[in-house]
Structures are given as C-alpha cells and as structure tokens.
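A short worksheet on the structure shown next.
All protein chains of the complex are present and in place, except for one that has been dropped.
As written, the chain order gives the labels A, B and C, with residue 1 at the start of each chain.
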Amino acid sequence: MIKVGIVGGTGYTGVELLRLLANHPEVSVEVITSRSEEGMRVDDMYPNLRGHYDLQFTVPNVTTLAQCDVVFFATPHGVAMKMAPELVEQGVRVIDLGADFRIKDLELWSKWYGMEHTSPALAAQAVYGLPEVNRVAIKDARMVACPGCYPTATQLGFLPLVENGLIDHRRLIADVKSGVSGAGRGANVGSLLCESSESMKAYGVAGHRHLPEVKQGLSEAAGRPVGLTFVPHLTPMIRGIHATLYGILKDPVDGLQALFEERYANEPFVDVMPAGSHPETRSVKGANMCRLSVFRPQNDDTVVVLSVIDNLVKGAAGQAIQNMNIMFGFDETEGLRHAGMLP
Amino acid sequence: MIKVGIVGGTGYTGVELLRLLANHPEVSVEVITSRSEEGMRVDDMYPNLRGHYDLQFTVPNVTTLAQCDVVFFATPHGVAMKMAPELVEQGVRVIDLGADFRIKDLELWSKWYGMEHTSPALAAQAVYGLPEVNRVAIKDARMVACPGCYPTATQLGFLPLVENGLIDHRRLIADVKSGVSGAGRGANVGSLLCESSESMKAYGVAGHRHLPEVKQGLSEAAGRPVGLTFVPHLTPMIRGIHATLYGILKDPVDGLQALFEERYANEPFVDVMPAGSHPETRSVKGANMCRLSVFRPQNDDTVVVLSVIDNLVKGAAGQAIQNMNIMFGFDETEGLRHAGMLP
Amino acid sequence: MIKVGIVGGTGYTGVELLRLLANHPEVSVEVITSRSEEGMRVDDMYPNLRGHYDLQFTVPNVTTLAQCDVVFFATPHGVAMKMAPELVEQGVRVIDLGADFRIKDLELWSKWYGMEHTSPALAAQAVYGLPEVNRVAIKDARMVACPGCYPTATQLGFLPLVENGLIDHRRLIADVKSGVSGAGRGANVGSLLCESSESMKAYGVAGHRHLPEVKQGLSEAAGRPVGLTFVPHLTPMIRGIHATLYGILKDPVDGLQALFEERYANEPFVDVMPAGSHPETRSVKGANMCRLSVFRPQNDDTVVVLSVIDNLVKGAAGQAIQNMNIMFGFDETEGLRHAGMLP
Partner (left out) sequence: MIKVGIVGGTGYTGVELLRLLANHPEVSVEVITSRSEEGMRVDDMYPNLRGHYDLQFTVPNVTTLAQCDVVFFATPHGVAMKMAPELVEQGVRVIDLGADFRIKDLELWSKWYGMEHTSPALAAQAVYGLPEVNRVAIKDARMVACPGCYPTATQLGFLPLVENGLIDHRRLIADVKSGVSGAGRGANVGSLLCESSESMKAYGVAGHRHLPEVKQGLSEAAGRPVGLTFVPHLTPMIRGIHATLYGILKDPVDGLQALFEERYANEPFVDVMPAGSHPETRSVKGANMCRLSVFRPQNDDTVVVLSVIDNLVKGAAGQAIQNMNIMFGFDETEGLRHAGMLP
C-alpha cells in the first residue's frame, strides 16, 4: 500500500485520478490539494465520490506531500516545475500530468508556454511517460512527464509507420478532435454548453502547444525531424479524442494491418481493431485504452490511421496510473481493467 | 464462481450486465443469447468489451441455459414468462430485468401489457427485487422480478414518507425524467439523436406501464391503495433518471431529513444527500446508487423529494446484480463498488 | 421605421433580439451597448450576424439612447431601474427583458433580488408584458416589463384553469425544465458543457426568483392569492422550457380541451395542440410560440398541463418584440412569423 498525494485536485484530471484510484488495491490517497477550495470535502465538490473518500482539500504544502510515496500533479503548466524538485529531492516520486516536463528543449518549451522554465535540472532527468515507448525508463524514473492527450492519441497512431520509416516524414498531418473536457473545468465562455454543444470548430490552427510535443516524440521515433501539420478541433461531447492521421507512403506497402498488430501485440492498453473497423471514442469512455485502425483508401499511397482515446484516462489520469504501476512494480493494469462505458 | 447466462444480450441492459459482470470476481458469464445476432461475437457488437469477453451470441436454448446457476433475462416483456418456468424447474435461479413478473395482479398486468400472462404459477412466487424493501425474501427467491427504472427511483423517494403515513396517500405526484437509453436500442425514429436531442417532452401522460408497478409498491408500503399521477419525460441525455416527487404533508412535520437518513442508514446503494442538496443524475452515471434529497419549500405543506439513479444500473443491470449478490450470499456490493463517472 | 436601442447586447437575449430584428421591416437598430466590449463589432462577437449588422458595441449613454424610439434592456436586474427613468422622461419607450419592473410589490422584489428598488415611480406605471393578459395596457405603455421565461410558460399553461376557478388555488405545482441558455452567457462553472450536459438536476427548490412573479400573475388571474410549489430543473439542451403543471380540479369537469382552445383562439402565439398531444420544446425552437396541451390522466381529479416555449424567444426576445409591435401599432406578428427549426 503506497501513499498518494494529488496536487490540484479540483480539475477534471484530478477527479478522474480519484475515481480510478478509489478502486486501486495498492494505494491510499492521503493528500489532495487545492488553493481555492481549502477545507472543502472532496465529495462535496464531486458527489460521485461520496462514500469513497473522506478527504478535504488542503493548501499544497511540501512537508505534507513529502510523506507520500508518489505525488501526482494535476495542475496547469508552471506549477509542477516549482514544487516537484523539492519533493523529488526528499525521495518522493512525481508524476506530472501537466506540461512542465514534456519537452526536452527548454527554449522551445519557453516559447510555447510563455514563461521561463525554473527547473532545468529536473527536466533533464524527467522521463516522458508513454509506456509504449519508454516502459523501461519509466520503471526507475523519479520524475515522469505524462504525455498530453492529443500527443498520446497521435503518437500511438503514427508510431508503427514512423518507426519503420514507411511514410514521408516531412508531411504528416494530424486532424484531431477533442471533447470539451480537454479544455478543463475553468469557467471559460467557450466551454459553456451553449457555446460548445451543437457546433464543431477548429482552433489553434496557426499553432497549438501539443504540436512541439508530438514532433519531439515522432522525431525521436523517426530518427530525424518530422514535419507535422496539426489541427485540433473542439467537438461537442464531454470526453474523447479522435485522431485522424494522414501520411504518404514512400512505397506501396502491404501488411499495414499486421504491422500495427505486431507493434502493439503485448501492449495491454493499445487495441488494434480488425481491418476495416472504425473505432468510436465511446468504446473507450472511462477506460484506459487506445483503439486504432489503419486504412489505405482506394489502395492509394495515402495511409489513414484512426486513433481514439478518452482524453481524461489514457490521455491523462489513467496513463498516469499506468506509469505509477510501472514505477512501483504493480501489475501494469492494476486499477485500470474496467471496460469502457457504452452507451 | 457461479455460472451466469444472459438472455437477450444485445440491448442496453444486456451490455450493461456484461460491463458490470466483467469485474465481478465470483461469476463467469457462460452463455449470452440473441436470436437476431446468432454467431456474432459480443465484442464485435460492443467494442468496449474487447479484451473482456470471448463469447458469441447463441440462440436461446433451455438445455444450455439450464447449466447456469443464474440466468438474467434482459428482454422485452413476454419473453421471460415463456422460458423462465422450465429453467426454475431445473433449479436455475432467474432474475428478470423485464416486466413479466413485477405486477402481482395478473389481470392488471394483462391490461397494461396487452397479452395474457402464460406463467401465473411462477408469477405468484416471484419476489419483487427491490432490496431496500424485500432483502430477506430475495435471499431465497428462485425468481426475482427486478423493478423498472422509473419505479426504482420513485419508490425509493416516496418510501420513507409513505411507510410512515406522513403524506396524503391519495395525491402523490411523480414528475419523472429519463435519458433516452430507457427507450432501448431499438431502431425507433423517436430515439434518433435528431429527434430526441436538444428537446424535452412528456410522453404517456394518459397512462404509462410503470404507473401500476409504482402504485403496487407504494400501496403495499402505505398499507392501502395510493393515488398517483405519474408523468414521464424524455430528456436529451443517454443515461439517468431524475424523479421529482410531490406529496402533501398531513401535519406540519420537522425532521424529514433525519427520517430519510434513518430509513436508509444501512443501505449501501441509497445515499441521502445533505439537507439543501440537489442531486445530479451524472453523480450516479455508471454507478449502482440512488441519491435522494428532501425539501419543504417555504416550509409549506408540500414535500418535494428529488431522487436520481442511472436507469441502466440501479434501474436495471446493477440492481439485478445486487439481487444476485443477495441470492448467492456474496457481499451485496460485490462488483458494484465503483464511483459514478463525472464528468 | 423606428429607431431601436439595445442595452446589454452581449448576452443571449441580446443576440436573439438582433437575430430577430434583422428581419423586421419596421425597425432599424441604431445603438447597442456593452461596457465590457466597447468598440467590438457585433458580428465579431456573433459571427452568425455577419452581413446583417454594421454596428459596434458602445458604452451605454443616455444621450445617445434617447434618440431611439424604443430601448430594450437585455440586462441583469438592477440596470434598467437606473437608466430607464431618464429615458422614459425623454419620451423613449422602454421594454425591459430583465426583472426590475416585473413585481409590483417592491418590498417583495427587494427580498428576492437583494437590493433596494431605485425607481418606484416608474415601477408603479410599468405594464407587465404578457400580451395574452395585458394587450390593451401594453399598447399605450411607456415602460413594459417582459415576463421571465419560466413565468411565461407557467402562466400561459395555468391561466385558463385559474381564470375560471376550476382548480384548487392553494395547491398549484409547476415542475419546470429549462435549457442551459436560461442561465445566460456568464462564465459559470455550472453552465459548462462538461457540467451540464448528460445530466439532469433540480435547483433552487427552496426558492427561485420566478416564484413570486408567477404567483403575482396567477393571483391576479384567480382574484385571490394562489399557493404554488415551483421546482425548476436544468436540462441538458441549449434552448427550451418545458413546464409540467399540476392542479386539483374542484369538480369533475369535461371540456378542458375546448376551454383551452377558446381561451387562446385569437392568440397568434399560443397554440393549443390536439387532445392527447405531447408538445416538444424543439417544435418552438427559435420561434415565438407557446404550445400547450391539457390532460386528465385516468379521468381523475388531477389536471396536467404541458407548456413549451423557447426561453430566448417567447420567453424573452420574441415576446419583447411582440410587445414592441403592439406598442407601435405594427402587425403583432411582424418579424415573428417564422416556423421553429426542427430538427
């Protein structure tokens, strides 16, 4: 039984961590912090958790958090880089669901996130927490940077193609669609039901913060810098990401289906669908799973990959727990074996 | 480990049984039937179950089903009453999620369901599966009739008032709102997204089949026939029932909050919210839970009870499993302890 | 051609006024104000209006507004009562879509709205803008107080019963359901898609500001104070109100259908549906219409009325324009003749 702390527990990734950890037999959540909701019971804010937790939100405090075995940061960028170094120094292992430690090039990070990075040393040793790529390194990591939601869906879809050099690395296109929970629980007009339901729109076409993260991951996989056009869309639903990925095959190639199946044969949380399937985001609702399928329409040289996840689970809280399981030697699927909720 | 069969596995209560039973440590689903989808893999129809089941739909067959310890009927009315008697005779315990065994007065049943009842003997011994009322009888029942979704939410909300004779029994009003999954997975125009989203409507105001069921239950609790106006509404969401219940207090009474809390103090799946709370259906999404609150607006003599459930869980599949747990001596909460999914 | 000003044009009733007035042949919108968005083009904020307006938001200013023939206030309570008196003095006719002038008893108003009323003189001469009750008085009014959305649906549904003394006036129940746009365009967490979609909840059961307004209107119609239980619900859709109204018939009465049809025979914007119909909110989406039906379930003594409107049209902007048409001698249906948008 390990002790868990959560910094920034009032957002959607926070409550999702709590929901998933409630059924994890190896952990006990001891601390959950929120500056704005200090003293409030967790289940007053999130009545779905009534009967599951007796906790109150407390102000984040390193002394208290240092008594945990692992601390999750479910915070906006800029928070973890300030508190994590001291925790790691005191022997706590840290899993950041935010963006502070995802990008290795800190100048690039600063450009996209608009602030100086205050913790370059820890950033240097942080491990990018995509188990399907970095499982071994995650095992011993002190600091794990969980991938963003778009980057998870996009990388898992492109990896088999890029790792094998099958597509023109200069011309990747990711047309990605996210449910509104990806925008968080902040009180923004754009996330109101009356603004975001019954409508579809692209946003950030000129540039989105997940672009450099995806490029970094795919460039590593490709062994050289990739070119990527990345267009996110706000989709009128609560949860789910659907990535539609386009690449140009260098050579006419058969066996894409087998390639994908082999790549992920031993992955518990990547499911390559039967040929011709169209994965639906609802098939992974609430579940730590990425479902993929691959097409070559009209047997032409364009390859299309469909990749779906629940942005709050495999795209955030579930993947964080998967990382924790790896780090602490638990069964990687512990607490994450439930099926998606359909309908 | 008991063997489970499911008759009528293609509907929403069927897939919900499968989702919930996938994590139940004491059961193994051995048979799942569907006339229309014979031979289809369960996870081809419901991709959320990929990795959880290896089953195919088979044509319902008493010989095969008789090898199960318990058989769930997730079928429209008229099916269970034909197959259940033979199964019960062969020692199988049966839990019907449909309507065949809910109403004791079979003439009344015939009037509302438009057919003769073919199994009056079994109907006579069937136990109405509302554990909060009938737990003891359920334990030894061969045949359990699971309550309908509206009746579960409505009865749990009215029971403390009616059992104690606090409200005028002739003038109960239940204004109930259901998500569209209550209408099932049948291809009806009225359940299309384009017909039922972005709209609200009442239906069956002149008479709905759940009316006599609720009246039966509340009349038993009251010790005399109750009068009930029951108005169901179709609400633009997938899951959830919100029952808003109105009664006229016979005497000015304090302590309604305490009354409700005491009535359900030992019930694992009924949660009386703090005074002044407004339960949301999403707080029970996917969970086997009924959340209640009680009000006396303006300290007048009208009492208002708010009662929410997930129609597919506490209103169907979850309650069926709760009944199974009681019948087989498992912990009543086995397989049903997870929190609702929010957001 | 009259000159129109709109104070508070950034909210949903503001944009709805603009949408509807764009096709009104007798008006020209000359001024639209917003303190927060000064200088912004109206169609930058609301791209659906591109090509329809050339206006920018300006800071509200009495001198400018005084050049209009009519000024609409689409503002939170507390704004109109400060600016309207001076405008009325200068000969401008004012239509308030907010709550400042709806309640005649200003002490009661203060109790529910939490502030002193600063304009009692104008409040005394304000006409309650429900044309189906006050058409004659509206014609010459300098100041019209448009009814709230819930009050419109509730009063139109109860009026035929209450005016004729057919139901027990002490025991009216209004179970009302509103789309989320009723909560306005403010950045509130509770109105986020992720908080309000896929869920149903009641709110304000202990007391809602529309309760005294409805009681005032129905008491006038009844000729004595009515007793009302009023329970509003937040419904996961953008637009629409569905009021389900309950009354106890004093005597067994036939001919309720005829009574309703006669009451509204000459009303262009109240449609009594054929007996047995269940009006859907989507049938009035975008249209200035109230659709009603009336039931006596099981021929018992409870009468149920179903009443639907679009909260932004017949519940706000459309009704305001209907009032304007009456005040300026235009055809009452001018600019309001389009059908609801379905699907």
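As a convention for this text, a contact is a pair of C-beta atoms (placed from the backbone, for glycine too) under 8 Å apart; a residue touches a chain by one contact, two chains touch by 3 or more.
Just so it is clear, the model here is predicted, and its values are computed rather than measured.
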- Just one of A:K111, A:K201, A:R224 or A:K250 touches the chain that is missing; which is it? A:K201
- Task: May I ask which residue of C:R19, C:K215 or C:R296 touches the chain that does not appear here?
- Result: C:R19
- Task: Using the touch definition up top, pick the residue from C:H77, C:K201 or C:R239 that touches the left-out chain.
- Result: C:R239
- Residues of chain B (touch criterion as defined above) contacting the omitted chain: 12, 180-181, 185, 187-189, 191-198, 236, 238
- Task: For the chain that got dropped from the picture, name the residues of chain C it touches.
- Result: 12, 15, 18-19, 22-23, 46-52, 181, 185, 198, 238-239, 271, 273, 277, 279-280, 282-287, 291, 337-343
- Task: Touching the hidden chain in the full complex, which residues of chain A are there? Just list them.
- Result: 171, 173, 175, 177, 179, 194-195, 197-203, 205-207, 227, 229-231, 233, 235-240, 242, 244, 246, 248, 276, 278-282, 285, 295, 297-298, 300, 302, 304, 306, 308, 343
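Convention: only the chains that are shown with their structure count from here on.
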- Can you pull out the chain pair that has more C-beta pairs in contact than any other? B-C
- Mean-CA-position distance for chain B and chain A (Å): 36
- Query: Roughly how far is chain A from chain C, going centre to centre by Cα mean, in whole Å?
  - Reply: 45
- Item | Residue numbers of chain C (touch at least two other chains) | 194-195, 197-198, 236, 238
